[in-house]
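I'd like to ask some things about the structure below.
Every protein chain but one is kept in place in this view of the complex.
== chain A ==
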Amino acid sequence: MTTTSELPTTAPAMTPATTPVTAAPGASDAQGAARTALLLLADGRFPAGGHAHSGGAEAAVADGRVRDAATLADFCRGRLHTTGLVAAALAAAATFGLDPLALDDAADARTPSPALRATSRKLGRQLLRAARAVWPDPALDRLAATRPRGAHQPVVLGLTARAAGLSPADAAQLAAYESVSGPATAAVRLLSLDPFHAAAVLARLAPDVDAVAAEAARTASLAVAEGPGALPACSAPLLDLGAEEHAGWPVRLFAS
């Protein structure tokens, strides 16, 4: 059974999402090629430009909120349960086949910081360019045509996951993981943190990442019936305030 019938008949010939959203996240359900697609999308070396962004870690390090592995873990946990959950739910909703433009509006309303809206659209544009080359799909082409300056990254990620044969739960897992892997990787450079310690922070967050991905996929399935208003809107005020200050710095290591 397919989880959605929203796509027009010109939809990709790729494998549609076949996994019920209630399946455990973690993609044991993804089939052969799709499982590799999940790894490819989660790989920091996938050419989508994410490495240039710190997910707010640079601003947090600059004003002393993040100093070491312990405060990095606190930072990542807060980001995961707020904007990470929102991104994961938007991504899963896009994979389900909700109208990407309505999801793009929902992402705008959930991103009060203009600096963060610009970052998300820039990352979305870069991911879309890579995705259209890697998993050609008319839905990706349509989004590129209607949002030439870039759609929000989680929306693009969800459509990309769909084009790659992944499930909404997979898309949520990817977005939830990205919400912590970005800051943790950046902290290695920003704090000269031992890379082993940064990896340990991520490993210890794994149960939280799984729980957030599952919650995101669950709310996305609600949004199929109720619309994007059913998606979470959790905010992290210090990420917004830090991003606005960071955007005004003349010199910085990371773009955001």
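The rule is simple: a contact is a pair of C-beta atoms (placed from the backbone, for glycine too) under 8 Å apart; a residue touches a chain by one contact, two chains touch by 3 or more; residues count from 1.
Convention: contacts and distances are computed from a predicted model.
Missing from the rendering is one chain, named in UniProt as "Urease accessory protein UreD" (options: "NnrS family protein", "Urease accessory protein UreD", "Sodium:solute symporter family protein" or "Urea ABC transporter permease subunit UrtB").
Of the candidate positions A:110, A:125, A:147 or A:162, contact with the unshown chain belongs to A:110. Summary of contacts with the chain left out: across A:150, A:182 or A:232, the touching residue is A:232. If you put the missing chain back, the residues of chain A touching it would be 56, 60, 63, 65-66, 71, 74-82, 85, 105-106, 108-115, 117, 208, 228-229, 232-241, 244-245, 247-248.
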